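There's a structure below that I have some questions on.
Note that this complex is displayed minus one protein chain, with the remaining chains in position.
In this document, chain identifiers A, B and C correspond to the written order of the chains, with residue numbering beginning at 1 in each.
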Amino acid sequence: MMKEMKEEMQEGMKEEMQEGMKKEMQEGMKEEMQEGMKEEMQEGMKEEMQEGMKEEMIRGDTKGDTSGENCNKKKVLAIDAEKCIGCRACSSACPEGLIGLSEEGGRRNLKFPESCSLDCERCALTCPEEAITFVSEEGRSPAFSGSRTLALGLMACRKCSASFATERELERVRQAVSLKVPLRPGGDFWMELCPACRQESFREKEAGAILRERKIKGNL
Amino acid sequence: MKEVMVRPERCMGCRSCEIACAVEHSESKSLFAAVGESPSPRKRIYIEYIPEHAASVPVTCRHCEDAPCTTVCPTGALSREEISRKVVHSPELCIGCWTCSMVCNYGVIGRQKEARVAVKCDLCPGREVPACVEACPTNALVYAEVKDFSGIKRAEAALKLARGMKPGSAL
Amino acid sequence: MPEAVYADLSRCIGCRACELACERENKSSRISVKVLSGLAAAPVSCRQCEIPLCTAPCPKGALSCENGKLEYEAENCTGCGLCTLACPFGTAVLRAGIIERCNLCPGMETPACVATCPAGALIYTEPGSLGENIRQRRAKRMNRALEPPAPAGRRAE
Partner (left out) sequence: MKTTEKRTLHPTICPYCSLGCGFFLELEEGKAVGIRYMPEHPVNEGSLCPKGNAAPDILNHPDRLKYPLLKTENGWKQLEWEEALSLAAEKLGTARKENGPNSLAFLGSAKCSNEENYLFQKIARLLGTSNVDNCARLCHASTLIGLGKTLGAGAMTNPLADLSNSDCVFVIGSNFAENHPAVARQVLRAKDKGAFVIVADPRLTPTSWLADLTLRLKPGTDVALLNGMMHVIVNEGLLDRNFVREKTEGFPGLEQALQRCCPETASRITGIPPSEIIKAARAYARAGAASIVYSMGITQHISGTDNVTACADLALLCGQVGRKGAGVLPLRGQNNVQGACDMGALAEFFPGYGKVGDAEAAGRLKTLWKTDKLPEKPGLTATEIAEAAGKGKLKALYVMGEDLVNSHADSSRVREALESLDFLVVQDIFMTDTAEYADLVLPAAAWAEKEGSFTSTERRVQWTDRALSPPGEAKPDIEILLLLAEKLGLGLPYRTAGDVLAEISGAVPSYGGMTKERLKKGFGLIWPCPDSSHPGTPVLHVGRFKTPDGKARLIPVEYQSPAEIPDPDYPFLLTTGRVVLHYNAGSMSRRSKALLEKEPGLFVEIHPSDAKAMEIGEGNRLVLETRRGKTEATARLTGKIGPGVLFMPFHFPGTNVLTGDALDREAKIPEFKVSACRIRRE
């Protein structure tokens, strides 16, 4: 399951990456994007495809801000795809909303910028899994190479079929909860339900208890 | 399964069952030592006094079939034992959400303050007859299968009829 | 003494006054009531669990539990929403990066939903006393069943 997912993820990323690259090429090179770098990236990409992804490094223009001092402070985001559970904390933490979120086709997509010129590092600080690190541009290893998007598999609610959390999030929650209370079969039925359906399932069970006591006749 | 059956007309409200229950569920199982124990022993049977009728009624877990408390328990702390058909509570699974207490139609799920978990009747595992039944001086509590209990009630009713008494009155 | 908003389910008339009251006090409602197939209604809100599972996955300790009292520090909250997934009742909601759940209306003697409940179905109490009313009712019903059927004519006053 996990393996399949990863493969799919890689597929998705490759596409994304290539598309992104193409676009950039068409647009013409950005000032700071040197020939060498481009080559490096393409090579890195190739390498990655062969090896399987370990770390992604994403690089791109940050809102086209290329001039002045910001440029010098530009840092590169390194995302640990193994660690990321897709919880969205980074996305809500980023003051500029640079980390994109979308859900489709049973996947939650997190779109990271390649680099960031803000000096807050809130995304890294907030990440519960410590999946985000910053490296300076100079220190960037050639192995780092960019994809923009992580796609994580979503769980569908057993009742309403709406996607409500990533598989990794739920796995993480299950682990944490088990430390408080051992979850036995039947004692985790709510894990497969979205929060709204959890409320509904308790409502139904509770109402069921009083219905037996209720003396209403009628074919409801 | 055998259950604690109640004959409320016989209850005189002495609360011996409550004390026996608490003692049975104490560490020491002795009345004098139990008083000082921590966590303090909790009773699982309740004598309800009805002032309007100056009557007392013992209320205890009915170990319902398809018990609401087991359906709502989110962690499976409350469950029905397949063989004995008892509704049992595992404190290590209890998160203290008290949903069981809300849905219990008898109000017999209590709270162990120190451990912050639910407590309910377990029919005294290891005893042949639950402590409350043994302690009841008027036999208002009977430990019996439902069908046997009906037999007891029938015999009683026949006796009352023979003596010209009202069906609901105490013998 | 840990306390929470519980319901005497047999009393709920499904009027949703609690939702309105909560909405007014807290901008959005943290309690929800629905009528099920026209025969019963039940309110669902945070149960203030003694061992709150919502705190379990919290990465920065924004949600914590001390002596049965659940605390939430918004400044430590990463907005990751894992708590909403760990709550069996689905009553913790992530809205605009903040966790919204019943906080028992701090500053009010009785939470708004309890104060407003016209049927007296919502109760703000210590959980150990939850069964008291139900037991009394049950005992009365059993006692009444013992009474021999009244003879024809007015019952003595």
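The working rule: contacts are C-beta pairs under 8 Å (C-beta built on N, C-alpha and C of every residue); 3 or more make two chains touch, one makes a residue touch a chain.
For clarity, every value in this text was computed on a predicted model and none was experimentally measured.
A.B. asks: So which of the visible chains would the left-out chain be touching?
C.D. replies: Result: the unshown chain touches A, C.
A.B. asks: Determine and list the chain A residues touching the chain excluded from the picture.
C.D. replies: Missing-chain contacts on chain A: residues 214-220.
A.B. asks: For chain C, which residues lie in contact with the unshown chain of the complex?
C.D. replies: These residues touch the chain not displayed: 11, 13-17, 19-21, 23-25, 35, 37-41, 107-108, 110, 112, 115-120, 133, 136-137, 140, 144, 150, 152-157.
In this text, only the chains that are shown with their structure count from here on.
A.B. asks: So that we know how the chains sit together, what is the shape of their touch graph: line, ring, star, complete or other?
C.D. replies: If you draw each chain as a dot and join those that touch, every dot ends up joined to every other.
A.B. asks: Touching two or more other chains, which residues of chain B qualify?
C.D. replies: Residues 74-75, 94-95, 99, 102-105 of chain B touch two or more partner chains.
A.B. asks: Residues of chain C touching 2+ other chains?
C.D. replies: Residues 7, 9, 51, 53, 88-89.
A.B. asks: Where on chain C does chain B make contact in their complex?
C.D. replies: Where chain C meets chain B, its residues are 2, 4, 6-9, 47, 49-53, 68, 88-89, 126-128, 130-140, 142-143, 146-148.
A.B. asks: Which residues of chain B touch chain A once you look at their complex with the stated criterion?
C.D. replies: For chain B paired with chain A, touching residues are 68, 71-77, 79, 92-95, 99, 102-105.
A.B. asks: Using the touch definition from the top, list the residues of chain A that touch chain B in their complex.
C.D. replies: Against chain B, chain A makes touches at 180-190, 202, 205-206, 208-210, 212-213.
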